[in-house]
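One structure, pasted below without further comment.
Of the protein chains in this complex, one is absent; all others appear in place.
On to chain A.
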């Protein structure tokens, strides 16, 4: 089996991007009629839909916390989302792990003490998977929570980064992720610059980590611009409709 050339001699990746370039981002909010807040985000070919229900009454009274809300995240990967059909059950450990990452990331940012004894449900549906699933899920959740009007202290922007051959790169796609690269996902609060999530599972020399993290942080700041623009455009739209 021939090895795919991840980085051409001119420094272009498999999809023609430069190493420090993000994929094309498309994002919209308020796409679902039933959910309190919803968002759809595309990072190139990775498509994720997020729906937020809440704050509402806790389903199991025993789980209610008297002074804050609980966040519940459920991640669902559609069987047709990857190039090989894979039926992932809801209790798949990888998915549960990823949903707990999303949950813990947002527990730090959502002002949960404003909604005591209530529950905020976040449902994520991965429609197409072309790498950077956690990144897309976190970004979609940010937009959906804002769309639902849930108070947060800051946006949460996530970005993946990894070493491709000899260059650090951001926003890895499926081919790059499945090859033997070390990949890290970070989630950043853009206004304060604080990092709420760092996730890496592969081997990496400690000297190379700093460079990757700073590149990922830049990627997050870029993403913040895009997400903020989507929210502001939508708010302007709504404001125009209210003022008659």
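Just so we're on the same page, a residue touches a chain if its C-beta (ideal position, glycine included) is under 8 Å from a C-beta of that chain, and two chains touch if they have at least 3 such contacts; residues count from 1.
Note that in this section contacts and distances are computed from a predicted model.
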item: Protein that the absent chain corresponds to, by UniProt name, given "Ribosomal RNA-processing protein 43", "Thioredoxin domain-containing protein", "Trafficking protein particle complex subunit 2-like protein" or "Decaprenyl diphosphate synthase subunit 2"; value: "Ribosomal RNA-processing protein 43"
item: Among A:32, A:71 or A:212, residue touching the chain not depicted; value: A:32
item: Chain not shown: contacting residue from A:125, A:141 or A:222; value: A:125
item: Touching the absent chain when the full complex is considered, from A:28, A:45 or A:104; value: A:45
item: Those residues of chain A which, in the complete complex, touch the missing chain; value: 32-35, 45, 47, 49, 51, 53, 56, 59, 74, 76, 78-85, 90, 121, 123, 125, 127-130
